[in-house]
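The chains shown are only part of the set, and none of them has been moved.
Each chain carries a letter (A and B) given by its place in the written order, and its residues are counted from 1.
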């Protein structure tokens, strides 16, 4: 084959590639919604010197008490496919100052699986602000391992509204934005009822979630349509109980005081 | 008239009375439901020395800050009929130690009226336990002046389940009983969406309420059927905005840190 023939072949190959890219394609950006922008609310404060929400009620399962990370295991990636089948190791996230911090390359899931629950969890994005938008303090809490309640630095950090802190990722825009400053501990109080599926595998009843961020209502009985995808639309797949999953997204986000009550 | 005739007349009179009592009659007890009994949960605690929930977020209306009771006026009784038309005086409840305490004979309502809202309110039943059941630490928070979220000493104090603390009075049984001890401050966090009425005056959509008592879910998106009556069934009457009403039921119950966010 002559050089020019080779070049032509390359050209044609790339042309085909380009044409292929005109075919149906799903970009991350196509599922971003930037408006409306929830208005900013400064959340209230606990008494001076109080840095945490309440401790666990007596019927709660304490998932992290500030020291013991053994109720969690490591998973590679954070999609249902990923955590579904991959070999799991012990929890690799470092514990310091009573918190676990996300470590690159490993997300965490609980060993235990849950159906309907009330969940309290506290998080802290880095005090040293680096990056912006989705690159600043990004993590996430996956309900039943499938439905992500976004964790992100939401303080003066514009991003798409359905991907900000308080959103069900790329599904629900929070009612308001009650973010605390970077480096401050923040609380999520979550009420979750799992979706119901019928014998055909259709979602007969959507999952429902109510969320308070720093004590301020951001989602009220929101109906979850399906999985929270980075690219493309929510997917519906019948399932039973599922774990909690904490995402590592490359930013060291801390978690502490995690407890769950089965409803 | 002979004696026996008199006696017969008396007999017939009483017989009529007895028959009359077979006619429709509504007793308070007929709307009590005693089972199931929600299981007891010991709520979590804030850090030692912290006696209160969070202060108001920036978009909240502070209804009581520990000192100023001027956003409330006095009403006689606590039924919609009562507060609807009666002359109102200034707030007669004494303020001490940063709290307002219910005073005999006067309930309070806010001057302002509300539709959908998030409400935080703290209450304290007397530390000296007197009476029992509905007679111990009884008060109530009437949403839109019509729908009572019960306030009652719920610590080792058997009563009907749909009238205990955490209930929508005589309508909803709380999921669990996370009461604190008498004399301890307790928190209510309430999410309320008002009912919708159609042009016929029918309730097209029921009011909905989610309640956390001491941080523990007791009601989830509960559908309110109508007014919360002491005697008889819920009544449905179309209405617009309404006030908050704090009931005086003869027991000195304290309230503090009251804020509301319109949703």
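Just so we're on the same page, a contact is a pair of C-beta atoms (placed from the backbone, for glycine too) under 8 Å apart; a residue touches a chain by one contact, two chains touch by 3 or more.
All figures in this text were calculated on a predicted structure; none of them were measured in a lab.
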Copy number across the full structure, from 2 displayed chains: 4
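The rule is simple: only the chains that are shown with their structure count from here on.
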Angle of the C-alpha superposing rotation, subunit A to subunit B, to the nearest 5 degrees: 175
Gap in Å, rounded to a whole number, between the CA centres of subunit B and subunit A: 38
Complex contacts: residues of subunit B adjacent to subunit A: 39, 41-47, 49-60, 118, 120, 175-176, 178, 189, 191, 193, 208, 210, 212, 214-217, 220-221, 259, 261, 263
